[in-house]
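Apart from one protein chain that is not included, each protein chain of the complex appears where it belongs.
Chains: A and B, in written order; residue numbering restarts at 1 for each.
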Amino acid sequence: MALQSLDIVRRSATTTAPPGVRESYAGTVAKLIDTTKCIGCKACQVACMEWNDLRDEIGTNVGVYDNPPDLTEASWTVMRFAEYENPKGDLEWLIRKDGCMHCADPGCLKACPAPGAIVQYSNGIVDFHEENCIGCGYCITGCPFNIPRISKRDHKAYKCTLCSDRVAVGLEPACIKACPTGALVFGTKEDMKLHAAERVADLKSRGFEQAGLYDPPGVGGTHVMYVLHHADQPQLYAGLAPDPHISALVGLWKGVSKPIALAAMAFTVLAGFFHFVRVGRKEIDERDEAAGRQALEGAPQRSAPQRPGSAPETRNPDKRP
Amino acid sequence: MADVTRREFLKVTGASLAGSSLVLLGFSPTAALAEVREFKLARATETRNTCPYCAVACGVLMYSLGDRSKNARSSIFHIEGDPDHPVNRGTLCPKGAALIDFIHSPSRLTRPEYRAPGSDKWQPISWDEALGRIAKLMKEDRDANFVARTPEGLSVNRWLTTGMLAASASSNEVGYLTHKVIRSLGILSFDNQARV
Partner (left out) sequence: MTNHWVDIKNADVVLIMGGNAAEAHPCGFKWVTEAKAHNKARLIVVDPRFTRSASVADVYAPIRTGTDIAFLGGVIKYLLTEDKIQHEYVRSYTDLSFIVREDFAFTDGLYSGYNPEKRSYDKSTWDYEFGHDGYVKTDPTLEHPRCVYQLMKRHYARYTPEMVERVCGTPKEKFLQVCEIIGSTAPPNRAMTVMYALGWTQHSVGTQMIRAGAMMQLLLGNIGVSGGGMNALRGHSNIQGLTDLGLMSNLLTGYLTLPGEKEQEYDKYIAARAFKPLRPNQLSYWQNYNKFHVSLMKAWWGDAATRENNWAYDYLPKLDKGYDMLQTFELMSQGKMNGFICQGFNPLAAAPNKAKMTGGLAKLKFLVIMDPLATETSEFWRNYGEHNDVDPSKIQTEVFRLPTSCFAEEDGALVNSGRWLQWHWKGAEPPGEARTDLEIMGELFTRLRALYKSDGGAFPDPIVNLYWPYAVAKSPSPEELAKEYSGRALQDVTDPKNPTQVIRKAGEQLAGFAELRDDGSTLSGCWLYCGAWGPNGNLMARRDNSDPTGIGQTLNWAYSWPANRRVMYNRASCDPSGKPFNPDRKLIAWNGTAWTGADVPDYKADEDPALGMGPFIMNAEGVARFFGRGNLAEGPFPEHYEPFESPLARNPLSPAQEQTLSNPAARVFKDDRAAFGKVAEFPHVATTYRLTEHFHYWTKHVRLNAILQPEQFVEIGEGLAKEFGIASGDRVKVSSNRGFIKAVAVVTKRLRTLPADGKPVHTVGIPIHWGFTGLAKPGFLANTLTPVVGDGNSQTPEFKSFLVKVEKL
């Protein structure tokens, strides 16, 4: 991947600094998923597969509407359905489109050891380049939202590209275009926040006092955001993380992976890391988490990979002039 | 820790080391690697159509291979919503967004077929033979069962032993021609999908 294409600001496991002069002066892009307008029709799932030339398996029904039941290498987005009886006794059917959040501070990219397998463009899109992927699965671990999937067919990681090929020529992503009810909206991140504010005001007028925008600061904000009726309880939406962070261990891994220390530290770090891969972040107790956070805070976040002159880390795509 | 097998451990560390070693060397691969996926519609031929499913009648844009020159056989490879259409404004539902797989469904019929009485299989038949046989069967039945007058002497000119169900997604032109033909034969057992 030439670093110049689409103005790459970050590239996994790469020391070469991308050209740093051009910036996204018109603003970064964002997808806003308004769960309060979503009817769970799955047009986005189809549009995604259709545009990206993907076809998932024809599976089975496991007793729910969710189908395919989880993200796969061919299903880069899925709808997750949750039935919730609110305190008033009324039923709510909370439906959430799941998929890559395009974090401003992407844990996948930070965790990825394969040079150029994951890139972040100046417009905010985090993209996978499968030709560089080694199939190690660290991106899954690094992802606070459990999004990437390794294909059994070619052992490479796949996820939503935010239709980087469409956005590159000035079009909206395929899912956005298809969405029948306007639950998916696309534009600059700033415009999306304004739009979300209008939606939140409307929802409050309909009795959803806790309506709000989901743009989690723990990952530097995201380029895929949600409008939620119950922003105080994101977990109601099929387990949306209330306060996602990149795993402390990813920070640690990056922190100690300075080239010189690598060989010596490899055993200890990787063993710990692998435990995390296997068991997942839910198993990490609070003490570990706190320690991790401390470790992260110890190392200045902006220069987490600590590569001298690493321009990408200093160019936050969300920072508008 | 106890869960880690030696093989797994080596796999993980090996991969990481390989990646990191490249970084160590300051190697940044640029050549022979793909750019952003090519935008696939750049010179595709665009045709405007209407979704054939429900009666919202969303406008669709069909993108096909070839530029309609003599030697190019058009084949539709992508469909998306027509942003100019006042109703759907570019959007499509999960059925409309999947139209490409309807056009290319493995269930599409591609040649006339015939199933003989008592048979458990199809056999191919030519158009000429099929239409000739159908016309003959229809005429035989009509000539045998046409009712010109009732026993009471009312002129009724009807044919009740053959019927037809018309489509729900065929065009006005097909519907109009079908109606014209069917009534000219005196058929009354005639209905369309609106009934159900």
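Basically, a contact is a pair of C-beta atoms (placed from the backbone, for glycine too) under 8 Å apart; a residue touches a chain by one contact, two chains touch by 3 or more.
Keep in mind it's a predicted model, so treat the numbers as computed, not measured.
By the touch rule set out above, chain A reaches the unshown chain at residues 36-43, 45-46, 49-50, 55-65, 67-68, 75, 83, 85, 90-93, 95, 180-183, 199, 202, 205-206. In the full complex, chain B makes contact with the omitted chain through residues 45, 47-59, 62, 64, 73-76, 84-89, 91-103, 105-120, 122, 125, 127, 130-139, 141-143, 145-146, 148, 150, 154-181, 183-196.
The rule is simple: only the chains that are shown with their structure count from here on.
Centre-to-centre separation between chain A and chain B, using Cα means, comes to 35 Å. If you check the complex, the residues on chain B that touch chain A are 1, 3-4, 8-9, 11-13, 15-20, 22-24, 26-30, 33-40, 78-81, 83, 88, 90-94, 96-98, 100-101. Contact residues on chain A toward chain B in their complex (touch as defined above): 1-3, 5-6, 11, 13-16, 41-43, 45-47, 50-51, 112-116, 127, 129, 131-132, 134-136, 138, 161, 164-166, 168-169, 174, 177-180, 182, 257, 259, 262-263, 266-267, 270-271, 273-275, 277-278.
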